[in-house]
Each structure stands twice: as structure tokens, then as C-alpha cells.
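Heads up, one of the protein chains got dropped from this complex, but the rest are sitting where they should.
Our next item is chain A:
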Amino acid sequence: MSRSSLDLWVGIFVLVGIGALFFLALRVGNVSSVDLSNAYVVRGQFDNIGGLKVRAPVKSAGVVVGRVDSIDFDNNSFRAEVRMKVSSDYEFPRDTIASILTSGLLGEQYIGLDPGGDIEMLEDGEILQITQSAIVLEKLIGQFLFDRAQAPQE
């Protein structure tokens, strides 16, 4: 095989390979998802995180604004401490409420941020004051059954 046709074939191969990568990036993966190279960290303490995982999305008004960075247990308050990385493109008031929600009935769990009305904005490393834990189905059912048992029989 002559050198020029060999070069041509290798060129086509490299282009097809890079094209496949572009296809994966643009059509398969969400390349335009939230950019966390410039992000600030906020922390929140929860009584129960349910099935929340590291890298779970942090959403506000349904838009992904960040991701869960780490989950630890705080020895002093006996609560779960969740560190969230929020993209610097988004700012939230200091009295923002963080709740652990579930997408759909059996979907993954994520953190929802509901902005408050404070004039000052959250800064790097700050702790969210108001949090709402995940709903644990067993507890909910237990509570329901307990209430039914307590209710006066008609």
C-alpha cells in the first residue's frame, strides 16, 4: 500500500474515532450540564438523608445547580452533614431551605434548594440553617398505622 493511501486511511480512522467521541459527548452525555470547575461549597445538616448518594444532583426550581460532594456523620450533633458544591453561576440567599426529595415514586434522591428572602447571599463554606430530611416510607407508614390505632373507633 502506498504511503499516501495509508495516511488517508489512518486520517479517516482518527476522524471517525474523534467523531465517535463527539457523538458520545453531545448526543449521549450531557456535556452542557452544570459546570463545577468554579463552585462554592455549602453545608447542610440533616436528621436523615435516606438514600442520598455522593454526586446526587442539587436542584433549584428543577434546574441542576450543583452536586453532592460528600456525606459525613457529625459526632457532635449526631446528624448527617452533607457538603454540596454549587456552581458559582448561581447565588442563593442565606435563608435558603435545603430538602431531600425523591424524583418520582421510586427515583433517585436529590437535594432541592428553595431560596428564601434574605438580601445577603450564601458564601463558600457556609451552613444552611433550615433543612428538611428525607421522607422515610417505613416511618410514614408506621406513623399512619399508629394514628389509625389511636383513633377512636366509630
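Here is the rule we go by: contacts are C-beta pairs under 8 Å (C-beta built on N, C-alpha and C of every residue); 3 or more make two chains touch, one makes a residue touch a chain; residues count from 1.
The working rule: contacts and distances are computed from a predicted model.
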**Fill in**
Among "FAD-dependent oxidoreductase", "1-acyl-sn-glycerol-3-phosphate acyltransferase", "Intermembrane phospholipid transport system permease protein MlaE" or "Hydrogenase expression/formation protein HypE", the omitted chain is listed in UniProt as "Intermembrane phospholipid transport system permease protein MlaE"
**Contact partner of the left-out chain, one of A:Ala25, A:Val63, A:Ile130 or A:Leu145** = A:Ala25
**Item:** Hidden partner interface residues of chain A, rising order
**Value:** 1, 3, 6-7, 9-10, 12-14, 16-18, 20-21, 23-25, 27-31, 33, 53-55
